[in-house]
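Here is the structure we will look at.
The complex appears here minus one protein chain, its other protein chains still in place.
We just call them A and B in the order they show up, numbering each chain from 1.
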Amino acid sequence: MKQRIHHILWQPETFLALLVASLFGLMGQLDPAFIQWHVQRELSTHAWELAIIAIPMTLVILTGGIDLSVGAIMSLTAITLGMLFQSGCPLPLACLAALLAGILCGALNGWFITRMQVHPLIITLATMAAYRGVAEGISRARPVSGFPSSFAWLGQGLWLGIPVAGWLFLGLLVVMLWMMHARSFGTHVYAIGLNSTATRFSGIRVDRMLLAIYTFSGGVSALAAILLVARRNTAKADMGMGMELGVITAVVIGGVSIFGGRGSLLGTCLGILLIHETREFVSWHWNRDELNLLALGALLILSVVFQKLLRHKRATP
Amino acid sequence: MKGGIRKVFAYMVRYRAAGLFLFIFCLLTLVTLVNPTFLEWQNLRDIAVQAAPICIISCGLMLVLVTGEIDISVGSMMGLLAACMGAMASLSRGNWPPGVVIPLTLGIGMLLGLLNGWLVAYAGIPSIIVTLGMLTALRGVTELIMAGTWITDLPSGIRFLGTGTWLGIPVSVWTALAVFLVSLWLVHQTAIGKRIYAIGSNPHAARLAGLPIKPIKVFVFAWTGLLTGVATLVSVPQLSVVDSGIGVGLELLVITCVVVGGTAVNGGIGNLGGVLCGVVLMTMISTVLIFMKLGEDATYWSRAIQGLFILGAILADHWISNQRKT
Partner (left out) sequence: MERLKTNALSKSYGGTHALKDISMDIIAGEVHALCGENGAGKSTLIKILSGVERPDTGKVHWRDAPLPLGKVDAIEAHGVVAVHQEPVIFPHLNAVDNLFVGREHAMACGIWLNQASMRKQTQNILATLGEALSVTEPVGEMSLAQRQMVSMARALIHQCRILILDEPTASLSARESASLFGRINVLKEQGVGILYVSHRLEEVFKLADRVTVLRDGASVGTWAIKDLNRDTLIKHMVGREVPVAPPTSSPNVKPTKQPVIEVSALCRKGAFNDISFHIQPGEILGMSGLVGAGRSEIARALFGVDRFDSGNILYGGRTWTSLTIQDAIAHGIAMVPEDRQLQGLVLPLSVETNLLLPSLANHECFRGLDQGTMRSTAGDLVTQLGIKTESPSKPAESLSGGNQQKIVIGKWLHTHPTLLILDEPTRGVDVGAKSEVHRIIQALAAKGTAILLISSELPEILSLSDRIMVLCGGCNQGILSRQEATQEILLRRSLPTDSGRDI
């Protein structure tokens, strides 16, 4: 029992939770207005796309891979949505087509990764250029706007007091938590990240699972793109630029090992919360955006150092 | 006859430099047939000036990849170095003489590289994390330094590095040539070059053989930082305005060139000739698209074509490894 408590106590999630709690305490001291519900709700609109993509990215990194193309898939799907809408296609159908395009992009990533046996970093670096390039090509780098106001509800509206995008995130999170903890899928994901050969030799369809996870990542990126288009009321090829780095940073700060096999969705959520709150507070209170970048980079490196220490501590009681 | 063609093709795919060279040659022939003005001195010089800084950084980054690490911070590093250089040299701010500014810029670049290398080799943080953190943090520092302003008044001494010529060839191209030759020497004629390849080829054996793994890793990162400084000095003065956005996305372009040039991300493989061809190919694509007279729309497709080239390079690598297995 004592050992178990020791084990739980030295989990990165525990420390992240403490860190987030003390951050809220600090922010409440410095600027009580900031932690009001309606302020937080308003500011959260900046974070939903990143948070939604962080869910499949957690799975991807847990398997020992990486997906650099999520931002580019957002751009391509946003353009698909915009161009179809512009050419007179009904909006729901255009959204469906965008989702389908995202799924196809993700599946193509997965196909390359499982067939070519090349590191996902390189494959998704290539498709990152290719997808965004196609988006630029077909849209000639021009924006599409003029979506109906009902569409904006998806990105800006509330339902039961919580943003619609937030509901989508929560729904996705609950489903994936169930998949990870109550299905063999979760254990298999960790096993792949720790040793994919042994997992394959245990009869698990590793290739099929990887294909599914990268496809899922593509589909969710498309979902995020739809939300972003709805929120900004415009679709443009430079959408989601740099998104991949933000998402990976959040996931890694959340305690997911870049080599795979270690970390959790809960940690990712705490990581997102931590960087979102820090960023918004620095902008809100000091109005200094450049400090954010500095803090984010330092936080990333420090958190990995810290996680290393924690892992060591956990191993030797 | 058919076998002969196959053999030539296999050779081209296997020796990336030769394959890319042939590809570039075909592309040049094609574009010249469509539009002979492509081969005009002015145009070739423009492409060379564009390629020079990419080539300089690629020579360093290739070595990082050969050791099995990665550096995605070069873009932000260039942004920071440009800001530092601008702040030190500009007439309205530091107005320091070039003799001070140049070594200081190079020194800062090397220090940043040292920091990357130290974090990777001695603190044991994965290089993708370290340099991702640096990518973000250094951009933040740049914005702190620039504080929303920009610099337009670089002194002529510094300007010369970007726009001057010697024997009719721009200084930046001469510099790139020098860096390339030094890199060739480093890779083929020095102990450290051999060791860089050995470490990437089999890290475990390198440990058993007692190779100084950590210092060598620090060296490749510091070397890349130094070369980023060189690239900054010869490219940024070409711009009329120095702001905080210089070098955004540069890391991806450089990695693309290095990978298209046949460097393996898992370490151990990398060829300077291939990398040079990769740089030339990647930088001439957009110009080629313009000269092909495909209309204005064609230029929007240059990024997509870059992506296709990387995918092509990956397919070629895959094909080689399959060939080897059978």
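We take it that contacts are C-beta pairs under 8 Å (C-beta built on N, C-alpha and C of every residue); 3 or more make two chains touch, one makes a residue touch a chain.
Fair warning: this is a prediction, and the values are worked out from it, not measured in the lab.
Colleague: Wait, the hidden chain, what does it touch out of the ones we have here?
Modeller: The omitted chain makes contact with A, B across the full complex.
Colleague: Specify the residue from the set A:T199, A:S221 or A:T249 that touches the hidden chain.
Modeller: Final answer for the missing-chain contact: A:T199.
Colleague: Write down which of B:N95, B:T165, B:T190 or B:N322 is the residue touching the left-out chain.
Modeller: For the chain that is not drawn, the touching residue is B:T190.
Colleague: Kindly note down the residues of chain B that lie in touch with the hidden chain.
Modeller: 189-191, 194-195, 197-198, 200-202, 204-211, 268-269, 324, 326
Colleague: If the hidden chain were put back, which residues of chain A would touch it?
Modeller: The list for chain A reads 178, 181-184, 187-188, 190-191, 194-195, 197-205, 261, 315-316.
In this text, only the chains that are shown with their structure count from here on.
Colleague: Averaging over Cα atoms per chain, report the distance between chain A and chain B in Å.
Modeller: So the centre of chain A lies 30 Å away from the centre of chain B.
Colleague: Which residues of chain A touch chain B in their complex?
Modeller: Against chain B, the touching part of chain A is residues 66, 112, 116-119, 121-123, 125-134, 136-137, 139-141, 245, 248-249, 252, 258-259, 289-298, 300-301, 304-305, 308.
Colleague: Tell me, which parts of chain B touch chain A in their complex?
Modeller: So the residues of chain B touching chain A come out as 70, 119, 123-126, 128-130, 132-141, 143-144, 147, 252, 255-256, 259, 265-266, 297, 300-308, 310-311, 314-315, 317-318.
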